[in-house]
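To start, I am sharing the structure in question, which I have written as structure tokens.
Only one protein chain is missing from this complex, and each of the others stays in its spot.
So, chain A:
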Amino acid sequence: MNDSISLGKATLGLADDQKQVYHLARDFAIKEMKPHMLEWDIQEIFPVDVLRKIGELGFGAIYCKEEFGGTGLTRLDASVIFEALASGCSSTTAYMTIHNMCAWMIDNYGSKEMKEKYISDMNSMKVLSSYCLTEPGAGSDAASLTTTANRDGDYYVINGSKSFISGGGSSDLYIVMCRTGEPGAKGISCILVEGDNPGLSFGKKEKKISWNSQPTRQVFFEDCRVPITNRLGNEGFGFNIALKGLNGGRLNISSTSLGAAQAALEEARNHILVRKQFGKRLADFQYLQFKLADMATKVAACRLMVRSAAVALQEEHPNHITICSMTKLFVTEECQKVCDDAIQLFGGYGILKDYPVQVFWRDCRVHRILEGTNEVMRMLVAKELLKE
């Protein structure tokens, strides 16, 4: 695989040390993830051994402060890392982005004891984490969640259920949004529940069309008791944590889509240079040349948008929420189209599970739905545009 086209674009505009970070992530992805991506997808293997290797590189808590064991890098570095890793396996990278968001929540809102206990191990992936917001009855309308956490002396007692939890049943830690107060966003608090808590149980592993290298389960809380010191931030502040976490999460998932689209583009390009029909290489047909050019242009545009949004988030630009929402909306849509086009360029081979482009296409489909559906992204952008 000729890597020069990706490097010409993917490292454009990066500082020297960011290029080094990109190369590290990319080399790791090609050597340790790419050879297994198809198998992980078909066999639904959760590659904990490779996650630990990723952790050894310091990729588990990329933008957590160094003080408690985070890597201390920026949102832009994280975007570059996830883009590079996604070309090795988009599903596993998506899991990494969720895990990084959990680590960040603890790093920013957890107690000192919590940070000392968990950040370093989350960075090294010794401790795996899951994020619990969505419920059977609360998806886009997340603030209507009904999982309750009632005070009982020095404990919260949690009751309720969460759905579509990535890593559910396989994680050591769950960051759970529950209701401690009034209805609506203001009554929600964020509580950490350890995986071995007897009040936790899990549903069956969901059968999904993608994201198959991570198990997805419902998580049930039945009189699940946790000390009140497990709460992150103040009571009633949980939804703020959720929203702030989602800004980064949206960029991370966009970066994952970007890496998948880049990889699909490269595969398609290499294929049309080889495949012949009507006595010519596919690459000699103008329509396909134009199609490839459109794909590459989309990827380049998405890359600029993601990276500029990462800087806006890092600097807490006044409009960073809108910028992150626009980015998530645009990039997840466009990158899925690129993957779709890549399948078309492969012809019949595009739908065979022996070829990677179909995995990238299926994995990207999910990105248009979670971290806030693209419809919710439109709601947020419109709200900002029409403010008077």
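The working rule: contacts are C-beta pairs under 8 Å (C-beta built on N, C-alpha and C of every residue); 3 or more make two chains touch, one makes a residue touch a chain; residues count from 1.
Here, contacts and distances are computed from a predicted model.
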| item | value |
| --- | --- |
| Chain left out of the displayed complex - its UniProt protein name, from "Trafficking protein particle complex subunit 6B", "Peripheral myelin protein 22", "Orm1-like protein" or "Electron transfer flavoprotein subunit beta" | "Electron transfer flavoprotein subunit beta" |
| Residue of A:57, A:86, A:142 or A:258 in touch with the missing chain, whole complex considered | A:57 |
| Residue, one of A:50, A:73 or A:103, that touches the chain absent here | A:73 |
| Given A:20, A:140, A:289 or A:319, the one touching the chain that is not displayed | A:20 |
| Footprint left on chain A by the chain that the document does not show | 1-4, 7-8, 16-17, 19-21, 23-24, 27-28, 30, 56-59, 62, 66, 71-73 |
